[in-house]
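Every protein chain but one is kept in place in this view of the complex.
Presenting subunit A:
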Amino acid sequence: MQKFSAFSLARQALGRHLGWQPQWRSVAPKPSYDIIIVGGGGHGLGAAYYLARQHGLRNIAVVERGWLAGGNTARNTTIIRSNYLFEQSSSYYEHALKLWENLSDELNYNVMFSQRGCLMIAHNVHDVQVFKRHVHANRLNGIDNEWLTPEQVKVFCPPLNISPNIRYPVLGGALQRRAGTARHDAVAWGYARAASDLGVDIIENCEVTGIDRDASGRVTGVQTTRGPIRAKKIGVSAAGHSSVVMAMAGIRLPLQINPLQALVSEPVKPAFPCVVMSNTIHAYISQSDKGEMVIGAGTDSYVSYTQRGGLHIPAHTLEAICELVPDFRRLRMLRSWGGITDNTPDRSPITAKTSVPGLYVNCGWGTGGFKATPGAANLFAWTIARDEPHPINAPFTLERFREGTLIDEAAAAAVAH
């Protein structure tokens, strides 16, 4: 693996940048692996990396139906935060946030992590009470979060309209200063590069069509569009297609997928200093390093695998944003897209063993999986390697839906669904 540094950049510049090597090996599948990760997004590639790096396992493959990080990794709004309400969730997201803080150094790959702060604004008495509860809950758990008055909100994010006379006035906001954004592609590419360097095979254009099991029920491998591959353990991290893949092993998941849309404006000069989210009017915005306003719209209500949605959903978000940030009225929207989000009934993820020996699942990240990427990858790898959950992801089981030990984060997930 070529090391990235100021020196390597200068040396390659002298060679007119003709000496760069591919970032990861693209290989054909071998007949057999110890572990196969199904799904080559950030979570899956990261899990393969941590299995190799932290658990010393080497004979690992990541199989991806399409191309690397072309699913939900490429279709989110790149926001990172850990200000969830319940201790189980905030611990999980905080674990991820701590890994984000060191990720560029660890991977020798600039994931463009930018802790510019995430401001969740309140528009009514109920919002104020809920967000203050979040602030207190987070602080009790050692996670930074603070309450800002409308005037303090205006100082932190000057483009916001804090007039009390608008339809949804700003009554304050909860600010997590350590929150921010990262480059969505870069985290996947960085993990792919580092995992490949540790011997992980990354196999693209390889759709899993079946999961093989022996007489005892234990997994023995997968059937793919590139032939059968044997494996002792299989970890499924297939985001919107988790239900489809797990059904191949006879497992029904408590998931329903919905399209979630996002859009970006034309690029402009730096004009928006932080991430702003509003659950009530459903708007969330940040500015990319390229200058685009990255805007998260809402979910469509119905189950769909189409990776698109109705135009009335982003239109609703844009109406709210034009009121909240009047400067943005003249921005042109360049493109919009949809991802498919796998939502659980309690809006918390599942990172767990399953009832099938050797089969593990990481799913149900719904509308919020990007922020969790390093944490989910790290804990999924732990669960697969040790055949037991780490204490942080131990509550995030499939059994919680039978036991009733739900982790109801519908309010913290920030997308109205």
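What we mean here is this: contacts are C-beta pairs under 8 Å (C-beta built on N, C-alpha and C of every residue); 3 or more make two chains touch, one makes a residue touch a chain; residues count from 1.
The rule is simple: contacts and distances are computed from a predicted model.
Taken from the listed names "Amino acid ABC transporter permease", "Nitrile hydratase accessory protein", "Pyruvate dehydrogenase E1 component subunit alpha" or "Sarcosine oxidase subunit delta", the protein name that UniProt assigns to the chain not shown is "Sarcosine oxidase subunit delta". Looking at A:M1, A:V27, A:I166 or A:L311, the residue that reaches the missing chain in the full complex is A:L311. Of the listed positions A:K3, A:K269 or A:R402, the one in contact with the omitted chain in the full complex is A:R402. Considering A:I166, A:V303 or A:L334, the position touching the chain not shown turns out to be A:V303 (whole complex). Although one chain is not displayed, its contacts with subunit A can still be listed: residues 241, 243-244, 252-257, 301-306, 308, 310-312, 342, 345, 401-402.
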